[in-house]
Structure formats: structure tokens, C-alpha cells
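Note that this complex is displayed minus one protein chain, with the remaining chains in position.
This part shows chain A:
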Amino acid sequence: MANDFGLNVTMASGETINLKIQFGGGAELLFGNIRSHEVSIPAIAAATPSGSKQADRPSDITFLIQWMKDNMLKEREGLFVEGETVRPGILVLINDTDWELEGEGDYILQPKDEIVFISTLHGG
């Protein structure tokens, strides 16, 4: 895919980042039962509703979660988001690495990143 984004921080508003979003463990059931999505999200994030993070910052995972809630989530948002992050029981992998090792919500998204959301809530 021809992506010519350069550094995130210098991007003008209106530009987008292409990402691959995957679901596992049943989390896909909240997103139309489709496990793999190619999305294009704004490269510059909006402020969080609580104001904990400012607008005009490069898009990070916190913004991606907000964007998914507004644009992709089909049902029962309480099973995916809690406040400005994912609810406990949703595991996030950034390029196959636990988001706890990547700064969680503060991780700044890069073009072609693969973000995986896995539910651990779908029982025994």
C-alpha cells in the first residue's frame, strides 16, 4: 500500500493513518462479527471528552478507542469501553505486543500498525 505520511507530528489536519484492526476471543461480535478491518483514521486526535488529553496531538490508542466507539461499534458499548479506555477484560496488542509494554493509551499510532482487541469476557 502506498503510504506517504512521513512523521505524524508534522501532519496537517485532514490527513489520515491507515491501520489494521483485528478482533479475537469474541470481541468481533460487537463489531458486526467481522474479525479483520482496514480503517483510516484522522492522523490528528480530537480532545478526549473529559479533557484529560488535548486536541491536536498525534493520534494515539486513546483516540483510536474513542474513534472506534463512534464509528465502528455496533452494539453494547459498555462491553468494549469504560471511560476513555477499554473495559477490564479486553486485551490490546499493538503489532503483536501487549499494549502494557507500549505505553497503553499513549502509544502514538504509526501507518500500517496492527491493533488487536481480544475479549477475555466470553466465558468458559
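Brief remarks follow.
By our rule, a contact is a pair of C-beta atoms (placed from the backbone, for glycine too) under 8 Å apart; a residue touches a chain by one contact, two chains touch by 3 or more; residues count from 1.
Rule of thumb we're sticking to: contacts and distances are computed from a predicted model.
Going by its UniProt record, the hidden chain of the complex is named "Cytoplasmic tRNA 2-thiolation protein 2" among "Cytoplasmic tRNA 2-thiolation protein 2", "Vacuolar protein-sorting-associated protein 36", "Ferredoxin-thioredoxin reductase catalytic chain, chloroplastic" or "Phosphatidylinositol glycan anchor biosynthesis class H". Interface with the hidden chain, as seen from chain A, comprises residues 24-26, 29, 76, 78-79, 87-89, 91, 93, 96-98, 100-101, 116, 118-124.
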